[in-house]
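The other protein chains are all here in position, but one chain of the complex has been omitted.
Per-chain residue numbering starts at 1, and chain names A, B and C are given in the order in which the chains are listed.
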Amino acid sequence: MSDVSLPEYKAKDFATDQDVRWCPGCGDYAVLTAMKKVCAGLGVRREDLVFVSGIGCAARFPYYMNTYGAHTIHGRAPAFATGIKLANPELTVFVVSGDGDLLSIGGNHTIHALRRNMDINIVLLNNKIYGLTKGQYSPTSEVGKVTKSTPYGSLDAPLNPLAVAVASGCTYIARTVDVDVKNMTALIDRGVKHKGTSFVEVYQDCNVFNHQAWFYASQKDSKHDNTLMLEHGKPMVFGKDKEKGIRRVGDKIEVVELGGDVTQDDLLIHDERNLEHAFLLSQMFSPEFPEPMGVFYCDPDEPTYNDLLHDQVEDVIRKQEGKTLQSLVSGNNTWTVK
Amino acid sequence: MSDVSLPEYKAKDFATDQDVRWCPGCGDYAVLTAMKKVCAGLGVRREDLVFVSGIGCAARFPYYMNTYGAHTIHGRAPAFATGIKLANPELTVFVVSGDGDLLSIGGNHTIHALRRNMDINIVLLNNKIYGLTKGQYSPTSEVGKVTKSTPYGSLDAPLNPLAVAVASGCTYIARTVDVDVKNMTALIDRGVKHKGTSFVEVYQDCNVFNHQAWFYASQKDSKHDNTLMLEHGKPMVFGKDKEKGIRRVGDKIEVVELGGDVTQDDLLIHDERNLEHAFLLSQMFSPEFPEPMGVFYCDPDEPTYNDLLHDQVEDVIRKQEGKTLQSLVSGNNTWTVK
Amino acid sequence: MTSSDQTSKSTELTSVSVRFCGDSGDGMQLTGSHFTDLVAFAGNDFTTAPDFPAEIRAPRGTLFGVSGYQIQFSSNDIHTPGDAVNALVAMNPAGFKSNLQTVEEGGIIIVNEDEFDKGNLKKCGYEEGYNPLDDEVINSTYNICKVPISRLTRESLIKEDEDVSVKDVDRCRNMFALGIIAWLFSSDIEPTIEKITHYFGVVKNKKHIAELNSRAIKAGYFFGETAELFPARYQVAPADHEPGEYRRISGNEALVLGMATAVEKVGKPMFYASYPITPASDVLHGLARLKHFGIRTFQAEDEIAAVVSAIGASFAGHIGVTGTSGPGLALKTEAVGLATMMELPLVVINVQRAGPATGMPTKSEQSDLLQSMFGRSGECPVIVIAASSPGDCFFMAIEAVRLACRAMCPVIFLSEGSLGNAAEPWMIPDIASIPDIEVSHPVSDGEPFMPYQRDEHGNRPWAVPGTAGLEHRIGGLEKEDVTGNVCYDNANHALMTKQRADKIQKLQDIIPELEVHGDSDTLVLGWGSTKGSILAAVAMLEERGVNVATAHLNYINPFPKNLGDVLSKFKRVIIPEINTGQLRMLIRSEFLVDAIGINNCSGRSFYVNELADEIHQVLEGVQS
Partner (left out) sequence: MTSSDQTSKSTELTSVSVRFCGDSGDGMQLTGSHFTDLVAFAGNDFTTAPDFPAEIRAPRGTLFGVSGYQIQFSSNDIHTPGDAVNALVAMNPAGFKSNLQTVEEGGIIIVNEDEFDKGNLKKCGYEEGYNPLDDEVINSTYNICKVPISRLTRESLIKEDEDVSVKDVDRCRNMFALGIIAWLFSSDIEPTIEKITHYFGVVKNKKHIAELNSRAIKAGYFFGETAELFPARYQVAPADHEPGEYRRISGNEALVLGMATAVEKVGKPMFYASYPITPASDVLHGLARLKHFGIRTFQAEDEIAAVVSAIGASFAGHIGVTGTSGPGLALKTEAVGLATMMELPLVVINVQRAGPATGMPTKSEQSDLLQSMFGRSGECPVIVIAASSPGDCFFMAIEAVRLACRAMCPVIFLSEGSLGNAAEPWMIPDIASIPDIEVSHPVSDGEPFMPYQRDEHGNRPWAVPGTAGLEHRIGGLEKEDVTGNVCYDNANHALMTKQRADKIQKLQDIIPELEVHGDSDTLVLGWGSTKGSILAAVAMLEERGVNVATAHLNYINPFPKNLGDVLSKFKRVIIPEINTGQLRMLIRSEFLVDAIGINNCSGRSFYVNELADEIHQVLEGVQS
């Protein structure tokens, strides 16, 4: 938006003067670290970045990014971000918020933002709990979850964020774990550069109210067996020594050990352009399957809502050129009183 | 709920004394016809049926069913139905409403009802338009739709109701066309008998604001090529003389003509117990593919929220038996002032 | 009909009320609209009120499918669509039945007698064997003119040598009826014929339809002339309007044009986000066509997304506007609180309808005033203004934008269904003469930016993303004075609460003072759409020799500076409202004035004589 050359940013340039108020050990810190790195490397001026959030622990995020930011109301961040992006498409707009915010009260705004393919970037900090309100179950909590509001265990099946993203027509869908800052940085970065809505789910540890919920997917001793790193065009392998893989059998998939008869050629190839495949990935749950990490789906060809709007506005202006406001106000059905 | 034997109902017993106020030729009439048939045949007393709706043309539905009914506020019918069902699980509860109501303002309540697998029955009357407010585009309208609110064409990609239902974990998912009263009756009937949420999409013609939107799928001359009737365990064939079919090639599917080398054995078999398959079906759009009709998915084994709640309540009561209200109010930390 | 003079050819009247009614499919709105053009071109003053069927199309011929359009036109200034109808056109029995009681005794009723057949009579609930056209009481009460409009239209339009579609012909019945009425009131039908010819002939490229319609209207006109159905012909002299160029305008149209004008005057684009709802949808429809005037519209997934995206757009430097009706406003309240806390400009249009809940969507009411004032959590004052006539919506729309920008604060702009849909003649304003709206966005001076540092008006700076050096974060948590940081300090909260209220109060300096008209010890104080009824009622009282003063509030929060003074000068204050007394409650509480309410909460405007009578009764101490 300005013409002097872009400053060289370091991650720490994006720190604000506000103390970070998350609990010690909260997974949100890692996301903040990754995000500062992303912003430093984007090639976008600080003043052209806007962070938007709803309410929740995760939603404190904008206060810690030295950019423009809006901490809005519970569940409405995607709508706020939509207004910003449609008003000024030159801005790079992020939504960072929690599972309660984006999937419970805000679920509808999320799916509608996704279907519109607005060029905004949504990062879901999924800790499977309501952190800020001190520990009620969230729409991603597992069945039977004992929390303050469900002393005898929760009853409702969790919502599957990435399945919903796939079904809503999101054009960039990815998943990562909080502790994996490197991958997280890369996935968010690619999402920002993607034209269209990017949706990145982060498995985030709430150290206080849902500690270790994701340890199976984040800890050294367990993560290799419980997660699978997706690579486009590559066979789906996992395990500490990549000794296991995913194979299709008829309408189903199964885990196989590599070696013996089974080679990489037998395995399912990850294709990030295939929506049905992305849906399949969203249905892989540990312990039966490793849970995929990385880019589930990417369709760079869908037009964005903001571009379409821009084109439409330009088009109308061209066609209506020369119309004056006075003629509009006067209309074409007037009479004169003398 | 009462002990005398069930009256024999006829469809017309479910008509109310209210004049039906839909426009002549509206597709909603056919749904009303089908629904009365369903109710007559259910084996459930009239007084145990409740119809709930939001706001819209479709949402007038309860007024025309001689049962209990609630015409609530825009988008909130699934939540209202949830309250009814949890208060009294003996009731058979229906939600009948439009695409704007259930997918735009009410999208969130819809997906959360689906994920909870509450034993309610949702019928979506999808006319791809806002009828009651006189013709704005709806979340299911196709891109480029010219309406009062989009004089230069709409920009947002439509929401795919059945894909969203699949992703939300709905346990009974079906589709039908308004004119096909016979199938519609059967599909709704099976949905009501299904334990868990049933979700039936009806392609419904709005005779006034979106006339012929579904003609490709409903009219004699075109429907055979543009729709496919699903049968569990049967190959996916379609066409006037069942001369075409759907075949899987690698990660994709394609339309093939039967005859010559291609036989029914080469075709994809419809499996209503397979979620990924259901997702695939939801992605078949005319004219490239025929659009599937019938039961996309059915999982009768998932427990319902209302049953789980019932069990939990029973369990707690058993465990806490003998606790008196007075002891609860007194608590266990008292002192006496003399 | 108030007759003022007799001429040999036609009776001169000062004011006439005509109502067209029939099935939704009969084109009554169009007919009314065309007739309105005719009286407008003839220089009459007028007000119109469409009366849509309740929400939904209905099977032909049923009572709930009836569509009506009423117009009052006059040689004087008029302000309401008229109490009693002087001439009714009823295209079918359902229209006849549901509108009969609106007609004055002795009034003319032109019916399409062809439609009064067994089937149609039954559809609208007449007893078998009964035809109201044969009813003696009805015939003696009204001047019933039975015209076989269906048959006559066919006969006039179907010619042996032409191949026309009967459907097309039948669609012209309304034009035949229009012709009759035009003859009856001595209107020149040429302008309408020209318009029809242009519209169907040129725009739609359907010459034959243009031709049929023109012929139908002429046929009706000539039928009126020939048939000697009517004892007399009437004429309404041109009104004594201020010289100038006029157009017809409805409140929703005026609102749209006002917003477009505001965009030009403020020099910033507008982002209008909305979710369709009766009777506000037309604002969305209108603005959606104005992309070339700097307006972007967004149909959101619900009202909450609409208002929130509008606030987002304001944050990004646009004028964020959202529009809705009562139930939608209820949904937006949490977000309006956010805008209040963020101190960003926002305009929330509420075209009120009858509530509560879904209420009566097609009926009008003024019952969202207190919701607008207080319907938010916490101490959350916003600016509240109201339009008082269709044309006034134009100017108040500009005011809404001006005040929102000036005070960095949400404005709730109250219109009403009865204003939004009603039309009146409107002197076209000279856009150039409308003053600019000043707005400025800060740029960095190198110092740390303080987003809640207030200027002399008590307002914080509107720093816009994209501006280097002003990066800042705002939100819905209480802010620290000056820095805008999140702050839970007690004294700070008290201070910020006061500042948010004070900056609104300060607007008293830049809004007009309340004007009082008339000299009396009684003031009739109104707001919103009641202006027309109040003026007419007061004029009527004047004729009865009773004088009251009037004043009309367009600004409710803040009130005009002089309101207290004004009120203190009167012995008696009467507040007529289309609700159960919402402004009255504000006035009583603020000024401890024992204001007396005249309230009509029935989903329609006051009838002028009803209002005049009630004022009269109050004056006589007989409070009703």
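Of note:
Everything that follows uses one rule, which is that a residue touches a chain if its C-beta (ideal position, glycine included) is under 8 Å from a C-beta of that chain, and two chains touch if they have at least 3 such contacts.
Everything quoted here is computed from the prediction, not taken from an experiment.
From the set C:148, C:191, C:238 or C:375, the residue in touch with the chain omitted from the display is C:375, counting the whole complex. Residue in contact with the omitted chain (choice from B:36, B:76 or B:194): B:76.
Which of A:64, A:80, A:94 or A:137 touches the hidden chain is settled by the complete complex: it is A:137.
Interface note: of C:211, C:245 or C:478, the residue touching the hidden chain in the full complex is C:478. Only one of the listed residues, C:341, C:400 or C:567, touches the absent chain: C:341. Residues of chain A in touch with the missing chain: 19-24, 55, 57, 60, 73-75, 104-105, 107, 130, 132-134, 136-137, 139, 148-152, 154, 208.
By the touch definition given at the top, chain C reaches the unshown chain through residues 54, 325-327, 329-331, 333-334, 337-338, 340-341, 354-360, 362-363, 365, 367-368, 370-371, 373-380, 475-478, 486, 488, 490-491, 493-494, 497, 500-501, 579-580, 585-586, 588-590, 592, 594, 600-604. Although one chain is not displayed, chain B still touches it through residues 1-2, 16, 18, 45-48, 50-52, 55, 62-63, 65-73, 76, 79-84, 86-88, 90-91, 108-109, 112, 309, 312-313, 316-317, 319-321, 323, 325-326, 328-331, 333-338.
Simple rule for what comes next: only the chains that are shown with their structure count from here on.
Centre-to-centre separation between chain A and chain B, using Cα means, comes to 29 Å.
Computed from the mean C-alpha positions, the centre of chain A lies at a distance of 44 Å from the centre of chain C. Counting partner chains per residue, chain B has residues 104-105, 107, 139, 152 touching two or more of them. Shared contact sites, meaning residues of chain C that touch two or more other chains, fall at 291, 301-302.
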